[in-house]
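Comments concern the structure below.
With one protein chain withheld, the remaining protein chains of the complex are depicted in position.
Showing chain A:
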Amino acid sequence: MTGASSPRPAGRRRDQLIALGWLVVVWNLLWGHFSPANVLTGLLVGGAVLLFFPLPSVSFGGRLRPRAVLVLAGTFVTELVSASIHVAAIAVRPGFRPRGAIIGVPLRVRTDLNLALTAELISLVPGTLIVEVDREAGVLYVHVLDVRSPADLTGSRDRILAVEERIVRAVGSEAELRQLTTAPTEAP
């Protein structure tokens, strides 16, 4: 409920420290065990990675909501399983030529983080593939496999927007949540 976000200049340093921590964990996992020597070399390697390959800062103004994260993960796994079976069935069905379509889906929350997360999750679920991202306008162009009717297209559109909504509910800020409810959903 704290509306105040941390000041940005300090936030950059904090983000880098978090990244360094993760890199150390990854380094230790790669070696197979945690030891003081691994942590030390991990700090060195991680520091070098952050120094020589700096990433653009990502503004994370939201906060984690554990329950919404669980909903996001659960729905993702369900969709992943059902969609994988669907695409696998299309692949092995004899004599079937699936038709596709490329649809543009304007997202309601246009932050880079939301755009990237939504694109990532949509890409992981079979049947939808990101062809192009319009970062300024916040539009994802998605190739949909096995389209049979216009209803399928609106269905895919709604599914993508639902993914976005679950992501914002899981990690978005209060302002982004409001954007979600007030921004007009595109009429099918």
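Just so it is clear, a contact is a pair of C-beta atoms (placed from the backbone, for glycine too) under 8 Å apart; a residue touches a chain by one contact, two chains touch by 3 or more; residues count from 1.
One rule holds in what follows: contacts and distances are computed from a predicted model.
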Answer for the undisplayed chain, UniProt naming, from "ATP-binding cassette domain-containing protein", "Glutamate ABC transporter permease", "Formate dehydrogenase major subunit" or "Multisubunit sodium/proton antiporter, MrpG subunit", is "Multisubunit sodium/proton antiporter, MrpG subunit"
One chain isn't shown here. Among A:Ile18, A:Leu70 or A:Ala88, which residue touches it? A:Ala88
Using the touch definition from the top, which of A:Leu20, A:Leu43 or A:Ile130 touches the missing chain? A:Ile130
Of the residues listed, A:Ile102, A:Ala162 or A:Ala175, which one is in contact with the missing chain? A:Ile102
For chain A, the residues touching the chain missing from this view: 26, 28-30, 32-33, 80-81, 83-84, 87-92, 97-104, 119-120, 123-127, 129-134, 139, 141, 143, 145, 147, 153
